[in-house]
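A single protein chain has been omitted from the complex, and every remaining protein chain is retained in its original position.
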Amino acid sequence: MEEEKEKHENKMEAPGTFALSIIFLVAFIVMWFAHLKWLVEIWGVR
Amino acid sequence: MDYRICSLTGLKINKPAEDLIKWNMVTAILFLAIGGFMGLLMALTRWPSVHYLDTSHYYRFLTLHGFDALLLWILFFEVALVHFTSAVLLNTRVVAPFSAWIAYALMLVGAAFVNIVVFAGKADVLFTSYVPLKANGVYYLGIIIFAVGAIVAFANFFANIIQARRDKAYQHSLPLGTFGLAAASIIGIVTLAHGAVIMIPVFFWSIDLIKYIDPATYRLVFWGLGHPSQQINVCAMVAMWYMTAGFVLGAKPVNEKLSRTAFVLYILFINVASEHHLLVDPVLSSWHKIINTSYVMHLAVLASMIHAFAIPASIEVALRNKGYTKGLFDWLKNAPWGNPAFSATFLSIIGFGFLGGTTGVIFGTEQFNIIRHNTFAITGHFHATVVSGTTIAFMGGTYLLIPYIFRRNLVLPKLAAIQPYLYAIGVAVMLIGMMAAGTYGVPRRHWDITFSNAIFSFSFDPSADMFLSMMGVGGLFAALGGAMFIIISLGSIMFGRKIQ
Partner (left out) sequence: MAIKEPERIWWKPFTRDERLWVAMALLWMMGSFVFMPVYHFIGAQNPPSETYRVRDHEKFRALVDGMVAKYKVGEDKGVPVVKPEPGSDVFMQASMWQWYPVLELEKGKTYRIHLSSMDITHGFSIQPINMNFMVVPDYDYVLTLTPTTAGDYYIVCNEFCGLGHHLMVGKMIIK
C-alpha cells in the first residue's frame, strides 16, 4: 500500500503536457519582463 | 416523467431540459451572428486604409457588438450549459421548467430592449455606459430585465442539483463538469446582482427621478458586473474543456482534488478583480488596487494555470492509454484533430492560456497598466480571453451537443473540421495586431487615430498602421470562420441527418 502510494507520487503522468506547460511559463515570464523594460523607459510618476 | 435515453452517450435526457437547452443555444447562436457581424464592421472601420463606418455608426455598432457578442451569446449559451450539466449529466430533470422559461423570456425581452434602443440610435454610450454619459432609460431597463432573468436561470441550477440529490441521482460528489457550472452559477448570481445594484439607480437617474450618480462609484460597481461576468465565462469554459475531453476521448481528470481545488479558488477569489479597469483611476488607494487586481495574490490565476495543466494532462493520459506512448508528443500527433469539438477545445486552451491569460496578468499588474490602460492592447487581451478562449470553446461545445441534444448529425462535416482552425487563426492574427498596435499607444474605442480634424495634429509610429492592417486581415478571416460556424450549426440543427 505504502509502496503503491510512493510509486504514484513519483510518477510523471503527463510528461508531454508538463513540457508544454514549461514552454508556457517561459513565454509568460519573458513577456512580463518585456513589459518591465517598457515601464522603466517612461517618465516618473507617483 | 418524460425521458429519453441518448443513443450516443447513454444519458437520460429530460424533455423540458432538452427544449430549454435547444432554445437557449439557438438564441445564443443568433446573437453571435448579430454581434459577430458588428465585429466585422468594427474591424473594417479600424483598418486604416478601409475606415468603413462613419463616426456615429461606428460607436453605435460598437455598443451593440459588445452587448450581443460579449453578454448575450455567452450568457444564453451558459444557461444552456446550466441545464445540460444539472439535469442531463445527472440523468435527472429540470425541477421548475416554468421558472426556467420565465428566465429565458426575461433574458430575451431585456436583450430585445437593448438591441432595439441601440439600433434606434438612442444609446450610443458603449458597453460601459460610464455615468454621466446618458442613454435612453429603455437601455438600462433592458439590462436590468436581462440580469434578473439570468439570475433566475442560474438559480435554476441550484434547484436542479438539490432535487437531483433528493432523487439520489448522485451519491456523494457532483461530476466535475457540474461542479464547474456550480462555480459559474455562484459567480454568476453575485456578478449579476452587482449589475442590478448599479443599473437600477442609473435607470432612475436616466428618467430624472434621481439627481446624481457618483461617476467613480458607478465605475467601481459597474466593473463588479463587467469584469466578473467574464469569470462566469472562464468557469463555464473550463468546465466545457473538461466535458469535451471526457465525451470525445473518455478522458478522466488526472486528479479530482487538484481540479476541484482550482474551482474553489475561482469561487473565492476570481470575483474580486473589478479594479483591472480602475488601476489608473482616482479615488482608490494603491493597496486596494493591488489586492483587488491580483485576485488576492494571484490565487485565481493559479487556478487557471492548474486547469491549463490538468486538462491537456487528462487528454494525454487518455491518449497514452490508447497506445500512443512513444516519446513526449506522440499522443499529441495522434489526437483527433479532425473532430471539431476536440480541435476547438484544444485551440481554446492554447489561445486562452498563451494569449489571454498571460496578457491579463501583465496588463493587470498595477504599474504595467500605466502603459496599457485603454490602449488597443486591452482590446487584444479581452478578445484573447473571450473570443479565442470562451467563444471557441463554446463553438466546440455546440458541435458536441448538436448530436446529443438536437439528435442530428453535422452538415458539411469537412467544413466543420477546418472551421475551428480558420477561426482561431483569424482571431489570433487579429488580436496580436491589436496588442502590437496598443504598444504604440493606439487607443481603443476610437474612430479616427489620424486625428485629421483635431486642432493639434499627431500621428502614431507608422508601424502601428501595419499592425492595424494585420488586425483587419485577421478580422476578415475570423468573420469568415464565424460565418461558417453559424451556417454549420444552424444548418445542422435544421437540416442535419436525424440520429435515432
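Every chain is named by a letter (A and B) in the order it is written, and numbering of its residues begins at 1.
We take it that a residue touches a chain if its C-beta (ideal position, glycine included) is under 8 Å from a C-beta of that chain, and two chains touch if they have at least 3 such contacts.
As the structure is a prediction and not an experimental result, all values here were calculated from the model.
Q: Pick from B:L8, B:V264 or B:M297: which residue touches the chain that isn't shown?
A: Once the missing chain is taken into account, the touching residue is B:M297.
Q: From the list B:H65, B:H194, B:H276 or B:R372, which touches the chain that is not on show?
A: Touching the chain that is not displayed is residue B:R372.
Q: With respect to the chain omitted from the figure, which of B:I306, B:L319, B:A335 or B:L410 is a touching residue?
A: Here the residue in touch with the unshown chain is B:I306.
Q: Just one of B:I29, B:I161 or B:A251 touches the chain that is missing; which is it?
A: The missing chain is touched by B:A251.
Q: Touching the absent chain: which residues on chain B qualify?
A: That gives, for chain B, the contact residues 55-56, 59, 89, 124, 126, 128, 130, 132-133, 170-177, 214-216, 219, 239, 242-243, 245-247, 250-258, 260, 278-287, 289-290, 293-294, 297-299, 301-302, 305-306, 309-310, 313-314, 361, 365-367, 369-375, 439-441, 443-449, 451, 453-458, 460-461.
Q: Spell out, residue by residue, where the missing chain touches chain A.
A: Residues touching the hidden chain, for chain A, are 5, 8-15, 17-18, 21-22, 25, 28-29, 32, 39-40, 42-46.
The working rule: only the chains that are shown with their structure count from here on.
Q: Please work out the Cα centroid separation of chain A and chain B, and write it as a whole number of Å.
A: The separation of the two C-alpha centroids amounts to 25 Å.
Q: Looking at the complex, which residues from chain B come into contact with chain A?
A: Going by the criterion above, the answer is residues 254, 305, 308-309, 312-317, 328-329, 331-332, 353-354, 357-359, 361-362, 365, 367-368, 370-371, 439.
Q: In their complex, what parts of chain A are in touch with chain B?
A: 13-21, 24, 27-28, 31-32, 35-36, 38-39, 42, 45
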